[in-house]
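Every protein chain of the complex appears in place save one, which is left out.
So, chain A:
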Amino acid sequence: MIVRIMGEGQWEVADSRFPELNKLDDELLEEMEGGDEEGFRRTLGALLDAIRQLGEPLPDDALEPSELILPAPDATLEEVRELLSDNGLIPG
């Protein structure tokens, strides 16, 4: 599956790796919804690191749609919340 880390690029991650990534991802969502900024930072870092380690980076000129998208490493909890609201990402 192709995962984009916003501000960094795309990684191709084997499907078999997803159970462990999903665990972190679900944790991240919980922390986001619970407003746990510190936990959010820690989990986001761990998740991004895991993708960078497990995935193969896609060349910059590849034009593949990302199936999964992750916020930039320095995104704040508030920004991610904004992205996930209806007005997020591409307006309109």
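A few remarks follow.
We adopt the following convention: contacts are C-beta pairs under 8 Å (C-beta built on N, C-alpha and C of every residue); 3 or more make two chains touch, one makes a residue touch a chain; residues count from 1.
Here is the rule we use: contacts and distances are computed from a predicted model.
As stated in its UniProt record, the chain not included in the shown complex is "PspA/IM30 family protein", which appears among "PspA/IM30 family protein", "Branched-chain amino acid ABC transporter permease", "ferredoxin:thioredoxin reductase" or "2Fe-2S iron-sulfur cluster binding domain-containing protein". Touching the chain that is not shown, out of A:9, A:39 or A:57: A:9 (per the contact rule at the top). Against the chain not displayed here, chain A makes contact via residues 3-4, 6-10, 21-22, 25-26, 28-29, 32, 47, 63-72, 80, 83-84, 88-90.
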